[in-house]
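Comments concern the structure below.
For this view, one protein chain was removed and the others were kept in their places.
Here is chain A:
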């Protein structure tokens, strides 16, 4: 029977655990979910993380102080010591570093792992086995508290947006989403915030903050504006999913309860046949595109009616009087043709198929 652990035991002879080992990097990921850095397939939970870090590969040239100074960049270091008993490569040392906060340890691991240090390459990993029962308890409590606070913050944000959401909207004679989008997003009028937020109600996603003004449609990703985002895990993602793939999902052979729920209960299915599991936002996009094309056609053939504006109103070209009837007719014809050509080319960027961007 193992003896009970007391506080002094946290500095005992270390064992080599599986989670200390560096796993092989995964090389078979499809491009769309490759991160900036190749990583192993591993799941991080609160159990794996710890205030205690182990740093291997430190060159044995008397640079302990420099190492701890480097660690201290990421947060206060409570304790540290060399782990002489731990198996180490020749001419390298291993150190145990205890940070005051888990967040500091996380940052230090992320930034120092695989980095070169005085000619060697550091391997940094969490060593939760050095924790005491109290350390573990506090770690779990802190984590739970953090997640709960984040949930409360999100709930408050949602309530605030719903409060704005309830402002009276403009009269909706034709399809609300089209009217609102076409009529307001193109203008730089910030009072359209209420209407734009209404769209989230129609698309049944939780309300999101105002889109940037250069977007033509709510949720539309204009290519130049795509900025790679990075989450806490350091994974980069900047993907435009292939909507055709998603729409071709019919009931698959995999009949788990999860799939069944998806097929019948998913809110996004409201506009599609029950067989399609996900209705990505872009299908609403395509509906709007189609409706826009129809209204654009109308606006070309029936000018001056009360249709939704598609683009900013261009100044009318000055009507030149050629002082000759036949010439004026010709000019009129040319002007009309130019209008037609102009409105069609306006639609082209809208119809442009969004391609998955290759990340470098």
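The working rule: a contact is a pair of C-beta atoms (placed from the backbone, for glycine too) under 8 Å apart; a residue touches a chain by one contact, two chains touch by 3 or more; residues count from 1.
One rule holds in what follows: contacts and distances are computed from a predicted model.
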| item | value |
| --- | --- |
| Chain not present in the shown complex, as UniProt names it (candidates "Armadillo repeat containing 7", "U6 snRNA-associated Sm-like protein LSm3", "Dynein, axonemal, intermediate chain 2b" or "Septin") | "Armadillo repeat containing 7" |
| Residues of chain A (touch criterion as defined above) contacting the omitted chain | 1-2, 5, 17-19, 26, 28-30, 32-33, 41-48, 128-133, 135-137, 140, 143-144, 146-148, 150-151, 153-154, 157, 205-206, 208-212, 215, 218-219, 221, 225-227, 229, 231-233, 235, 237-241, 245-246, 249, 252, 254, 256-259, 261-262, 265-267, 277-278, 280-281 |
